[in-house]
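Written below as structure tokens is the structure these notes are about.
With one protein chain removed, the remaining protein chains of the complex are shown where they sit.
This part shows chain A:
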């Protein structure tokens, strides 16, 4: 924590000399996309000023125009997008008027760009070395094969790939996500640009990897004196990593200023909602007051002031606290004993994905299974749902051993245990309308008549707070948050006792995420549901879970109540995960 605070101090000392000309000045920028219905404005009158050596973060939800702004700066807008007004001045030169050739000279050389998704931003058919060397050659940084290769290794080492010389010949698929992101950062900084635009550089990565990469990016840009324009949807992350914040909403800047000030005293209602909804910040505030019950008096007022009548995660967490006390003595809904899963991998022997995992979930409570990708948490969920065979161990659901359940009994069991998956886009059939999608489990299990099924669908839409008119609509007409509600409604259709939520909110924007989390909490209170909540994000856990199991490489390394895990983590790994929650180092002065 202290390290980051110190870092911020250093930055403040080196920044803002008011008399100086800004490195980047965006004046009244308008970006539109030509569609069949005419011009759709994605960015509408954005002003941003960024001085040399400063760091600035643009924050907003998806569709707010933050990435479009970034792409407009380097003139790489997708499809029909184009700048329809305003100026982008880089060191006095208007980039909106630059010729394609001039832009080619500016890209890479003056403005480095680190894209969002490390999986899709490297060409899969060329080696890492080829792609880095290409950037170096294009910008005339080095000539001659040996020189170029030397510089490529240097750049990658600088970006944190220690064994760069050995790995130049490897291909992107042989690198992990974190390693690929380092390659992309290396490429972005290959020509020593004055400005580096990092577009959600770590949102596709595990939290601990995210932290390491961002720390590295921060120290690297400070060392090289690179000005940083950082784009993120996570307010906590933005405030932690940048001195200045620009909050965007629907193509406009709604608030801008020094990060800490915005976080402590948000002016615009949208910013206030963002501050209230960010799980990273909410979990931090719950923690700051020690216990949830103590928080009730002081925080409830504070929160309602800030958030008005919008979603407040702290209130949600409080409501849940009472529920847990009542449920503490309930019999376990799920017992998992010594569960192991071994995958046979051709050519390289066995891989133990889940290794002797045991836990119990009391009825009506939420157990969070936390871990990074590859920790085995989703495999546990699949075995619980009987979508994956168990290698050894025992799973007991509602008093029945899953191993002995087959045929008709298994079919009935499935109706009592329903899943919600991560990707709200992939888990709904695009060719079925919402009504049919929600009614499908009822059909399969032959529940009720056509009329009662229809009534149940409408009731479910009410329960997940969606308008009944959606019944005849199709998934592509809905937003991500609405789709996830549909997925939840479908899971609830058969009135299950257990819902397995596999990263059910990870793909959603913070505000939507907060809404879904509250919905889940309300449904649990109303219907007495038992949740197995699988996530990589500890910040969300604080809000939703009663018990936490931290998984690492197939094993449970820590198992405790949520408060214990947050207040008094026993394992180094858990502490790392906690420290990786963005915004953890920010004093909110609650």
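Rule of thumb we're sticking to: a contact is a pair of C-beta atoms (placed from the backbone, for glycine too) under 8 Å apart; a residue touches a chain by one contact, two chains touch by 3 or more; residues count from 1.
Throughout what follows, contacts and distances are computed from a predicted model.
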Complex minus one chain; that chain's UniProt name from "Aromatic-ring-hydroxylating dioxygenase subunit beta", "Oligopeptide transport system permease protein", "Deoxyribose-phosphate aldolase" or "2-oxoisovalerate dehydrogenase subunit alpha" is "Oligopeptide transport system permease protein"
By the document's definition of touch, the residue of A:105, A:560 or A:579 touching the omitted chain is A:105
Given A:115, A:178 or A:435, the residue that touches the chain left out of view is A:115
Those residues of chain A that touch the unshown chain are 71, 74, 76, 78-79, 100-101, 104-109, 112-113, 115-117, 120-127, 134-135, 138-139, 171, 173, 184, 187-188, 190-191, 346-347
